[in-house]
Structures are given as C-alpha cells and as structure tokens.
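Below is a structure I'd like to ask you about.
All protein chains of the complex are present and in place, except for one that has been dropped.
When the chains are written out, they are named A and B in that same order, and each has its own residue count from 1.
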Amino acid sequence: MSPSALDEVGFPEHHYLNAGTTVRSWLLTTDHKRIGVMYLVAVILALFLGGMFALLLRFEHLTPGPTYIDAVTYNRFFTLHGVIMVWFFLIPAIPSVFGNFLLPIMIGAKDVAFPRLNLASVYIYAVGAAFTTWAMIHGGADTGWTFYTPYSTTTSTVVAPILLGIFILGFSTIVTGINFIVTIHTMRGPGLTWMRLPLFVWAIYGTAIIQVLATPVLGLVLLLVGVEHLLGFGLFDPARGGDPILFQHLFWFYSHPAVYIMILPAMGVISETVAAAARKNVFGYRAVAYSSLGIALVGFFTWGHHMFVAGQGVFDAGAFGVLSMFVGIFTSIKVFTWVGTLYRGAIRFTTPFAYICGFLYFLVFGGMTGIAVATVSLDVHWHDTYFVVAHFHFIMVGAALMGFLAALHYWFPKMFGRMYHEGWGLVSATLIILGFNATFIPQFLLGNLGMPRRYYDYPVRFQSLHVASTAGSTLLFFGFVIIFIYLVLALKYGRAAGRNPWGSRGFEWDTSSPPPTHNFEQLPVFTHGPHEYQLAPEVSNAA
Amino acid sequence: MLPESHVQEHFANMEVQRQAARLGMWAFLGTEVLLFAGLFAAYAEYRSLFHETFVLSSRHLDAIMATVETAVLITGSFAVVMAHHYARSSRSGMTCLSLLVAVGTGLAFLALHGIEYVHHFEEGALPGKYYHFPEIQTAGASMFFSLYFLMTGLHSLHVIAGAGVLAWLAWRASSGEFSRGNYNAVEMGGLYWHLVDVIWIFLFPLLYLI
Partner (left out) sequence: MNELLRNVLFLPEQASTFARKVDSLHYFVIITTMIMSTLVGLTALFFFVRFRRRSETQTTPLLNPPWWLETMFVVVPLAFFLFWFARGYTDYVELKTPPKNSMDVYVQAKQWMWKFSYPEGPNAIGVLRVPANRPVRLMMTSRDVIHSFFVPAFRVKQDVLPGRYTETWFEAIQPGRYQLLCAEYCGTNHSLMLGEVIVLRPDEFDSWLADQRRGRALQQDGAPTADEDVTRQADLVRQGERFAVQYGCVKCHSIDGSPHIGPTWLDLFLRREELEGGQTIIADEAYLTESMMDPRAKIVRGFNPVMPVFKGRLAGPEAAAIVEYIKSLRSEPLEQARSRRPVYEPIRSR
C-alpha cells in the first residue's frame, strides 16, 4: 500500500468503472459497487421527480383557492410526492446506494453475500417503479401516501397499480436487508470483530433488521387494501364489520419503523463523517453502536403515537406515548456523542462538515419536535396539521437528506475517484440549509395556527406563511440544481482524488479510488478500529 | 469429492457459504412469518369482535378434510427430510424421488383444498360482498370467509411456490448435482417447505377447530 494518502493523487488504471463499458456489463453486473451506482442514478431520478411535485404543490399554495391546478390534481400530486419520496427515494437512498457500495469494502469482503439477489433487487425496484409510473400516467391515486381506509378502498382513482408498485418495491427492500444482515454476519475480514466495525456498518445492520421485519407487514396491508379495492372483501369496510383502525395499526407498524430505515443510515453516515472531519475517534463508540440496535428494537413499539386522536383507547395512548419517549433517548445519546467527538478534535470545514452541522441542527430540532408531537395532549392540536408535516420533513428531508448529501460528498471521491468543486459545494450546502429552514419553519407556525395538512384550499389568514414557505422551497431547489451541475462536471473534469483525500482512518479509504472490481489488491487484515486518530495520518496509512 | 469447486468466488470457503445461505434463508423465513402475522392480527381482532360468528363458521368448515390435508402436508415434510438425508449421502436417485414425493403431496394438498373452495363457491360462503350463504347470517359472517380465503389463499400460493422450488430441485437432483459437499440448495428448499407446513399447522386449528 502507499506510504501516504495525502500526496497520492494518481488515478488507478484499472477500476470497477472501466472493468467493462458495455451496457450489458452494467445490466448484468453482480458487482455491489455498480449496483450501488445504479441505485444512485435511480434515487436521484426519484428525488428529482418527487421534488418537482413538491415544488408544484408549493406554488399552488401561493394563493388560497385555485392557483393553477384543481383540487383533484392537487390531491394526486401530494400522493405522488409522498409515495415517490418515501418509497423510491428515502427508503433506498442511503442503504441501497452507499450501503451497497461501501458495506463489503468496509468489512474487507469481495462482495455482498448474495450478489445475484442484489442485482435482482435493482430489477425488482425497476418493476415497482414501472407500475407506479404507469399508474401516475393514468391519473394516479388521490389517497395520500398513507392509504387510509375506507377512503383508499372506495376512491375511484388508480389505487391498485400504485399499491402493486410499492408491494413489489418492498421485496427489493427485503432482499437488500437480508443481504446486508448475512454479509455483516458471515463475511467480515480477518481481525474485524463486531467492536471494530465502522459505525456506518452498525447503522446499516440496525436498518437491515427493520427492513426485514417491518416491510412484509406493509406488503400484506397494501395487498389487503388492493384486494378490498378491486374485489370488495370488506376487511376494513365498516359496513361489513371491518375496522378501519386495524388498517392504521398495521400500516404504522411498518411506517413508523420505516422512519428509522430512513434516519438510521443517515446517523451512520454522520458517525463516519464526523470522525473524519474532526480526525478523532467517535466519543463513545459502543453507545452509538448499541443505540442503533436500540432504535431498531424500540422503534417497533411506538407506532400507536400516530393514532392518538384516531379513536384508540386512553390506555393504549399512554403506553405508546411513554414508549415514544424512550426511543428519543437513543437519538439523544448519538447527538451528544457526535458533539463530543468534535471536542479536542482537529476539525476541517469541508462540504461534508457543512452537512454534518446542518444534520445536527435538523435532527435535534426535528427530533425534539417529534417528542413534542408524541406528547399526547399536544398531539391533539398538532395531529394532521402542518406542524407534523414540518416535523417529519425536518427529520426525513432535513436530517435524512443531509445524511444522504454528506455521504454523497464524503464518498463521491471514493466512488468516482474525482473531487468536486469545494467552493460550489459550500455554496449549495448553505443554500440548502437556509432554504430548508425558510421552507419548513413557516410550516411549524402554520401548524400552530391550525392549518390542516392535505388542504388544497385554505382560509386566507394562512397565506403569508404559505408564501414564505414557497419562497424557501425555491432556494432549496437552486441548491439541488447547483449540486447536480458540479457533481456531473466533476465526474469528467474533477481532479483525481487519490486513495484517501480526507486523511480518514476508515477502512474504505485503504483501497484505491475508484476501487478495483474485487475491492482490494489483496484482502485486508484488520488490526485496529475504524476511527483511531491518535497517530498522524501518514504513519497510520503506512500500515 | 471436491467441495471447494462449488464455492462461489466471493466466499472464503464452503463453510462460510453454507452459513450465509442458512442465515439468509432464516431471515427470509422471518419475513414470511411477519407477512402472515398481519393476517393473524386481523384474525385475532375480528375473532374477538364476532366471537359467536367465528365459532359457527369455523364449525361449518370441513375439519375432516382439513385433517387429511394436514396429514398430506406432513408427509411432504417427511419426504423433504429424507431428500436432505439422501442428498447428504450423495444418493441422487433417492434424493430426486423423495423430492418428487414432496411435490406430489403439495399438489394433492392443492387439489383437496380446491375441492373445499368449490364447495364454498357452490354454497355462497364467499368473502365480502360476494357472501350469500344463508345458514350463517350473523354480524361478521362475511368477515370470517374473507379472512379464510385470504389466509388459505396466501398459504396456497406459498404451497405452489414451494412445490415449484422442490420440482426444480428434483430436476437438478436427477442430473446428480447434489452430493455430500453440495446439498445447500436441498437444505434451503426444505426449510422453505417446512415453513409452508408450519404456517398451515397454525391455520388449521384457527380456521377449522376453534
């Protein structure tokens, strides 16, 4: 291996990207890195599409009443925005892209345990997306991404193909989750004990457990709604003795843990990047590792806090309320740990670090407003208002997207071997963080004022806040456009990144950028943990 | 005997590969259990809501037929265990035969269940809005049959999938592919078949006996 990562700027002659350049070599690849890249393209497309719908919705809200679309179109747009963002972007964003790309490299394996299944998951994703796109072209559903019965079973819009699309997509998630669990258990390189695993791997492990255990329940409940919509089995139809609340229980049994599918990997990304940016060991490795598992476990028992005003019993509300308080603890441990990591570190302010700061702020504010809405009496006012919308956008867009962008900027040199323009990186990070606040802080206030979500029309007293929110969303949009432009340019014109541009101790930086097809010139032997910075990087990289 | 020849490139050795396959399969079985868990939850709720109706409807179902079906499925499981045993002792012919027996039991199960379905169609004990069975008209009667058709239908789909997998394994076994060093596939297929059985073992008392 090279003596120093910092002065090595060469671009390797052979790597996974030029191992085969035909379309066929991509479509039939079982290389986890190429699969990760394919997922990256797919989720960026989904992000773009979902983002367009978000912008259309925001512009509709510039004025009360019809601005330029009618109520039916508006209802379809917010459904598509939710469906695309949740299932086609957020759920696969970090695990399927960066998990696939990095997990085997981080644990010193040549590939994931089941490479062909891994390829199959891409195609399953594509088929699911095809069904959803088909439904979208044919009008799309107007149920919201939550598909609450009995509305979803009685609406005349195209519900079934969308349900089918998400159902199929679920298998892609499950396959990815199983692959990760098995890979982490069986394929760790020599010397890589559980307590030496990079924290990103721990986070992915927790995520994979949720993916495997929660997704089938979603699959089933969507199947039931589809069967009821098409065939009239009446399982959730009150006229036939059905209970609409049962649907909500089953749905949130998946969809609450699904939030952790989105945020846990982002937390893993932050654990990695914060250590690299501060060049310091993570302050409390075990606490972070175990809290990932803790979130995965306790997250399964809090779903009822989505239903405080839905008609569940007072006792149920109490039980779910108190459990929800405990799930917040795991996040607070992580937040203190990350801040503690910065203490006495050697921090360099780079684009990923900008996203780390953004992430910390969004996670604390979004997380604590989450605890606030889980406080039963407060939820009565906030439930189904823009306050809840703003809260989960803080977590799912603020925090999870910050994690995704931090990962993209931190590992971009590893994935493609080139550096992007740092100045533009900081500009767009600033735009996105400011734009995000400008978009969603007004929505917290809208919620306080009593603006219910999913309203096409609204009383005029809400207008000023809506306009502010829309203005913020355009900032956000420009931020993304800039990122897209400089990253695409960097693919071709960026300077070669070299093996380890960040001076990181993470294992993935021990191989060339981009890595060779089988990840390593020779399989690594692990003699230390992933975040040990007591030695200067030159020395540490000479191992 | 060259067990290493079956090892896929990215695994260190056969032991790791077998361990990976086993863990992966168990994780997959976990997802299957949770898939059915949703239906069991629905069953539990509606049973507590419409207790009388569920007891009546369950008594109306043909428990004798279901007992025969259970026996058939358990025979199939036994055949799969034997196939695993023969594969480990490299006896391809017997492996293939046992797998075919298991496939046969699967088909027999489907045929028997088909007869039950036809019977329900004739008397009108159908799910949801199609329900027009005159004998049971209490509240929640259509709910029982909705759940009955969903649970047994989903299970039958699993039987079809399992039988397909076993048939494919039998075909591979007939060409002598499995041996002491390479019986992973038989073990995995067998695990799946056992799961299909176990789910039925839960469905049988819930729907037919209590």
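Details
Rule of thumb we're sticking to: a contact is a pair of C-beta atoms (placed from the backbone, for glycine too) under 8 Å apart; a residue touches a chain by one contact, two chains touch by 3 or more.
Everything numeric here is computed off the predicted structure, so don't read it as measured data.
For the chain excluded from display, the touched partners among the shown chains of the whole complex are A, B. Touching the chain that is not shown, out of A:333, A:434, A:467 or A:489: A:333 (per the contact rule at the top).
Within the full complex, the residue among A:75, A:132, A:186 or A:351 touching the omitted chain is A:75.
The residue touching the chain not shown here, chosen from A:63, A:155 or A:474, is A:155.
Although one chain is not displayed, its contacts with subunit B can still be listed: residues 49-50, 52, 138-139. By the touch criterion stated above, the residues of subunit A touching the omitted chain are 6, 71-72, 75, 142-144, 148, 150-151, 154-155, 238-239, 241-245, 278-281, 283-285, 287, 308-311, 313-314, 317-318, 321-322, 325-326, 328-329, 332-333, 335-337, 339-340, 342-349, 353, 356-357, 360-361, 364-365, 368-369, 371-372, 375-381, 383-385, 445-446, 448-450, 452-459, 465, 503, 532-538.
We adopt the following convention: only the chains that are shown with their structure count from here on.
The mean-CA centres of subunit A and subunit B are about 35 angstrom from one another, to the nearest whole unit. By the touch criterion stated above, subunit A contacts subunit B in their complex at residues 109-111, 113-115, 174, 177-179, 181-183, 185-187, 212-217, 219-221, 224, 227-228, 231-235, 237, 240-243, 246, 249-250, 253.
Of all residues in subunit B, only 9-11, 16, 19-20, 23-24, 27-28, 30-32, 34-39, 41-42, 45-46, 49-50, 127-130, 139-140, 142-143, 146-147, 149-150 touch subunit A in the complex they form.
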